[in-house]
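The structure's right below; bear with me while I get my questions together.
Removed from the display is one protein chain of the complex; every other protein chain stays in position.
The block that comes next holds subunit A.
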Amino acid sequence: MPDEFHASKPIYLQVVDRIYFSIVRGEIKHGEKLPSVRDMAVQMGVNPNTIQRTYTEMERDGMVETKRGQGTYVKNDPAVVVELRNKIKTGIVEEFVESMNEIGLTNDEMLEGLQQFFSKREGEV
């Protein structure tokens, strides 16, 4: 399996995550055309039907739109980038909090831990 994919989450959703990440990082701009299903499949090493589901899912999220006979485009709206950044942020925070809860930390201890981490990092710069 191509390195970065794992079996615990459907592959089409993992491809969605990757494309959203690229949009937030500015590697794909709002309004930009996405590769065809075939090209994306080859690029990712993933079944084309899986990529088709990825595109359908992103369309349902309202992040991309398919223009008949032309292909799939990221919505031409800067708000898409903001929305995706928030979405990814929330996901990371959830994971972080869940891991912290697993080792028994309270909310205050988490915040304290973050503050300590930031001041330590600033001291190093």
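Here, a residue touches a chain if its C-beta (ideal position, glycine included) is under 8 Å from a C-beta of that chain, and two chains touch if they have at least 3 such contacts; residues count from 1.
FYI, contacts and distances are computed from a predicted model.
What is the protein name, per UniProt, of the chain that does not appear here: "Carbon-monoxide dehydrogenase large subunit", "ABC transporter ATP-binding protein", "Thioesterase" or "UGSC-like domain-containing protein"?
"ABC transporter ATP-binding protein"
From the listed residues A:49, A:76 or A:101, report the one that touches the chain absent from this view.
Of all options in A:49, A:76 or A:101, contact with the hidden chain holds for A:49.
Which parts of subunit A are in contact with the chain that was left out?
Output for subunit A: 1-2, 5-12, 38, 41-42, 44-50, 53.
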